[in-house]
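I'd like to ask you about the structure that follows.
Every protein chain of the complex appears in place save one, which is left out.
And now, chain A:
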Amino acid sequence: MMDADAGYVTEDGRQIGGVLMEMKNITLRFGGVVAIKDISFDIREGEIRAIIGPNGAGKSSMLNIISGFYTPSEGAVWYKGAPRPAMRPYEVARMGVARTFQNIALFEGMTVLDNVMTGRLTHMNAGIASQALWWGKARDEEVANREKVEEIIDFLEIQAIRKTPVGRLPYGLKKRVELARALAAEPSILLLDEPMAGMNVEEKEDMSRFILDVNDEFGTTIALIEHDMGVVMDLSDRVVVMDYGKKIGDGTPDEVRNNQDVIDAYLGVQH
């Protein structure tokens, strides 16, 4: 079922697999506004794929298509070798797609632990009765899920805030908790919407390290949108550049950096 293409080897020696998800000629319209125009690119197994572009380029819309929140007006998303039908977001989540949000969407009144636990929702299927009585399947499930959640808490080094309500945490930590929740779903593809936005240098360094560690340790495929060029160029294996809803570049960070269209889009060009 996987693409026959065997993938490639990155500069630092990681083996990247076949195509996991492919956007085929995606167009997205809101009434008369064309947000995305005929874009195609692929995301391969095990790679860190960045989508960049100036404000309003359509990056977030693209991410929303990948996550199943928007259905493309034209074109199709191929996932694991087959076209993905129009789905509700939770169905997409069950297929192994998890995401974080640009402006943190956590439950502020709940503890970090409970928030991360909600990420396990797709892995719970005990019935109401069992849940209410806290007996049998519900209990076994909770123990198994808690174990997984604790592994992630350990991995992201947030043990000290395990029982702290999220509302009391600083911004940088909230971002990390959101990453933890997304990881809790054990996704095969992780979407990060501006994971570094609003962070200071130290927080960015931490976050970058965690993103690399997640990719390295769990082999999770990561697609991210980010404004900080330094971060994007350091982290990602391949970069898609968008401008005004169109794809203007695609390739390794070096290729993209030297692409004239990309330079024009970022620095402006005289008409």
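In the analysis below, a residue touches a chain if its C-beta (ideal position, glycine included) is under 8 Å from a C-beta of that chain, and two chains touch if they have at least 3 such contacts; residues count from 1.
The rule is short, and it goes like this: contacts and distances are computed from a predicted model.
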**Asked** What name does the UniProt record list for the absent chain among "Long-chain acyl-CoA synthetase", "Thioredoxin-like fold domain-containing protein", "NADH-quinone oxidoreductase subunit K" or "ABC transporter permease"?
**Response** "Long-chain acyl-CoA synthetase"
**Request:** Can you work out which residue in A:123, A:162, A:227 or A:257 touches the chain that's missing from view?
**Result:** A:162
**Omitted-chain contact residue, chosen from A:23, A:39, A:153 or A:169** = A:153
**Fill in**
Residue list for chain A contacting the dropped chain reads 12-13, 113, 146-147, 150-151, 153-155, 157, 159-160, 162, 213, 216-217
